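Of the protein chains in this complex, all but one are displayed in their positions.
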Amino acid sequence: MRERDKKLYIPVILGTARVGRQSEKVARFVFAELAKRPDVETELVDVKEYIAGRTVPPWEEHSLLEVWRKKAERADAFLIVSPEYNHSFPGELKMFIDSGYKEYFKKPMAIAGVSDGRIGGARMIEHLRQVIVTVGAVPILSSLYFFKVDELFDEKTGSIKDEGYYKRASECFDDLIWYAEALRAKREEKQ
Amino acid sequence: MRERDKKLYIPVILGTARVGRQSEKVARFVFAELAKRPDVETELVDVKEYIAGRTVPPWEEHSLLEVWRKKAERADAFLIVSPEYNHSFPGELKMFIDSGYKEYFKKPMAIAGVSDGRIGGARMIEHLRQVIVTVGAVPILSSLYFFKVDELFDEKTGSIKDEGYYKRASECFDDLIWYAEALRAKREEKQ
Amino acid sequence: MRERDKKLYIPVILGTARVGRQSEKVARFVFAELAKRPDVETELVDVKEYIAGRTVPPWEEHSLLEVWRKKAERADAFLIVSPEYNHSFPGELKMFIDSGYKEYFKKPMAIAGVSDGRIGGARMIEHLRQVIVTVGAVPILSSLYFFKVDELFDEKTGSIKDEGYYKRASECFDDLIWYAEALRAKREEKQ
Partner (left out) sequence: MRERDKKLYIPVILGTARVGRQSEKVARFVFAELAKRPDVETELVDVKEYIAGRTVPPWEEHSLLEVWRKKAERADAFLIVSPEYNHSFPGELKMFIDSGYKEYFKKPMAIAGVSDGRIGGARMIEHLRQVIVTVGAVPILSSLYFFKVDELFDEKTGSIKDEGYYKRASECFDDLIWYAEALRAKREEKQ
């Protein structure tokens, strides 16, 4: 089977380990929507499982982070879901990203910012894009902004209240897949 | 003739209009090297010709900026040469970039930072990458850093003294062309 | 008269020269409110008057920018009103700031971001803060965010519709004045 006939493998990364994190709801929504795409294989990767309760910094624990690096190596694209802490990313997300390097090369990354206010997330996205370029990956313009996350999900059903997010998520996925296909085709060509 | 048989058109943008600008030497070096590539058509685009002495902001002068937008639309990639002023880009470069928008979509941009010191340029590159993502283009990791520019060029011959820059420039072009080809192939496919 | 008995001189800088700029309304509102403070002398400084239609970059025209530098030298603090273009500041604002240097040393700067959307302005503020540190000034946390500016002012009377902005502006001024006084007192002491 040629590479290009294979599904795109796009992990969704939940970038906070904080207790009571609202971003988990967003990550589950994004993951469920992305999983509906027939051409995509996805998985929810929770930084908490790799970072929490571990000796820090975690890149010194080969056994666990090696699992992540194997996933990252196989990935064709990444979708990071993260809140904004003090106008930047959570420290645990930075440690998680820093644990890999060449696994990210020439692969696109999209970001979903989560906030309990109305602008939060936007500045985390800016900082994260600079890190994404630095690890050799491609930050794409299409981003998702989940504002006022405290009010966004139905407490009983867990479903998202603002229907507009289905369309916005779908457009973001289209763009991420566009880049994933373009760059995979070129990477194959070189081999 | 299919798109992919055509040469890649990659303008080199000189991003400062300041009198006595040292970056002009760097832009001429980068332009001359890029012009040697058989698969590339290039051109030196000087923001000074579009911005200097004009009513500001220049996007209100359609006649002149329209010329730039036509070039940008035809381009497959961009290489920006710029000094760092106060840890960011020159204002005239920002006005120049802001004069276009959809012309840049899904095209890679590389940056060469120029400094008379030893770290200058690095922070301009970080700011510029965020703007590049925002206009829908792709900032690539490969960058060029021209330090101590005052001492870098032979005054008589105009040639660069540090031979290492030939190799570094060539590697940067390889990467820029890799992205230009990958993204052009995908853009064509959509049409 | 001792320095500390003098009013604080705090110019309000309008940072865009674009035709039809909505930020002018915001700048006039901020200026009018600041002018009500008995301990403050203020003035509306429009970058358009210093930059527009001039040979660029403007720092080469000593006569005009010299006027600005004299004002900046006398200033105890600054309040910059600016829209966000492509997640950063307008080029003309950058050129204007770059025209001075030691005039800004150890003086606080506050920023009001203007946007026709709901997050715009926030990223411009982040970029501008880095430039503010670099010119030796002090970026303060208190910022003003004017969202959906198109709908914010009464077309007939020109007054702001959302009354909350009076309080927010006042709190921002309090903080700016706190820093202006703290740093002026210390600067005097050294002389």
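Each chain carries a letter (A, B and C) given by its place in the written order, and its residues are counted from 1.
Note that a residue touches a chain if its C-beta (ideal position, glycine included) is under 8 Å from a C-beta of that chain, and two chains touch if they have at least 3 such contacts.
Note that the coordinates shown come from a computational prediction; the quantities given were computed from them, not determined experimentally.
Engineer: Specify the residue from the set A:28, A:87, A:118 or A:186 that touches the hidden chain.
Structural biologist: A:87
Engineer: Touching the absent chain: which residues on chain B qualify?
Structural biologist: These residues touch the chain not displayed: 87, 118-119, 122-123, 126, 145, 147.
Engineer: Please output the residues of chain A touching the missing chain, sorted low to high.
Structural biologist: On the side of chain A, residues 16-19, 48, 51-57, 59-60, 85-98, 123, 127, 130-131, 133-135 touch the unshown chain.
Engineer: Where does chain C touch the missing chain, residue by residue?
Structural biologist: 106, 126, 129-130, 133-134, 136, 138-141, 178, 181-183, 185-186
Rule of thumb we're sticking to: only the chains that are shown with their structure count from here on.
Engineer: Once you find the CA centre of chain B and the CA centre of chain C, what distance in Å lies between them?
Structural biologist: The answer is 31 Å.
Engineer: Using Cα averages as centroids, what's the distance between chain A and chain C in whole Å?
Structural biologist: Whole-Å distance between the two chain centres: 37.
Engineer: List, in ascending order, every residue of chain A touching at least 2 other chains.
Structural biologist: Touching at least two other chains: 126.
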